[in-house]
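Here the complex is missing a single protein chain, while all its other protein chains stay put.
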Amino acid sequence: MHELRTGLACFLLLNILAGMVRVIRGPTLTDRFIVAQLFGTTGVGVLVLLAADAGRDALRDVALVFALLAPVTVVAFVRFAVGNEANGASAASDEEPRP
Amino acid sequence: MSPLELLSAAFLLAGAAFCLAGTVGVLRFPDVYCRLHALTKVDNLGLGLVVAGLALQSASWATALKLFLVWLFVLISSAFTCQLIARAALRRGAVPSGGRREP
Partner (left out) sequence: MGSWFRAGAWKSAVARVVFVSVAWWALCDGDPKSFTFGLPVVLTVSVVSFLLSPPRGYGWRLTEVLRFAGFFLAGSVHGGFDVARRALAPSLPISPVFVRYRMRLPQGAPQTVFRITLSLMPGTLNADVLGDELVVHSLVDRGEGIHHELENLEWRVSRLFGLGIPPPEPAHA
């Protein structure tokens, strides 16, 4: 079972690596950013897989922190991205309906 | 291997397969909105299956529940954040593929 879990953790890491292709290709900033979401979910998967080994219980807490911090990065990105529109609109315009 | 271990291994393998499908979706789908579908639905199901497989192996009920809580947090946060990202993409004017755009 240990081998299976470690193997799958490596497989998930390869998935993350494959996600880098999307970061390179883009084309928009949002396309690049959503790979961070992929990292978040897959990273949590890697951590819980590794945490199942004896003596590594603390990794499960790391996974929990990963899961809780992921939305913070998204909120930061959205404030940044929408606040930097070409027309120079401020982040406050977020709440107004689109033209 | 006991039947429980076999079941657990099946869950883990299925979970990894869905994670792969999610990555393939992110790479193949034509625009950012479609890619979000792959992220929110497929990856969360993959993680859910991995968590279920590990919960079957876990030493105590509390640990199994903790794994489930981790999954629940990821699930809720990604359901929220995919809306934020989609909205940000719309407002930044990311062009959807397929051309039809009602709003």
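Chains here go by letter, A and B, matching the order in which they are written, and residues are numbered from 1 within each.
Here is the rule we use: contacts are C-beta pairs under 8 Å (C-beta built on N, C-alpha and C of every residue); 3 or more make two chains touch, one makes a residue touch a chain.
Only a predicted model underlies this, so the values are computations on that prediction, with no experimental measurement involved.
Participant: Could you list which residues of chain B touch the chain missing from the display?
Facilitator: Missing-chain contacts on chain B: residues 18, 21-22, 24-25, 28-31, 33-34, 36-38, 40-42, 44-46, 60-63, 65-66, 68-69, 75-76, 79-80, 82-83, 86-87, 90, 96-98, 100-103.
FYI, only the chains that are shown with their structure count from here on.
Participant: Which chain A residues qualify as touching chain B in the complex?
Facilitator: Per the touch definition, chain A meets chain B at residues 1, 4-5, 8, 11-12, 15, 18-19, 21-22, 28-31, 33-35, 37-38, 40-42, 44-45, 48-49, 52, 57, 60, 63-64, 67-68, 70-71, 74-75, 77-78, 81-82, 85, 94, 98.
Participant: Within their complex, state which residues of chain B touch chain A.
Facilitator: Against chain A, chain B makes touches at 5, 8-9, 12-13, 15-16, 19-20, 22-23, 26-27, 32, 35-36, 39, 43-44, 46-47, 50-51, 54, 57-58, 63, 66-67, 69-70, 73-74, 77-78, 80-82, 84-85, 87-92, 94, 103.
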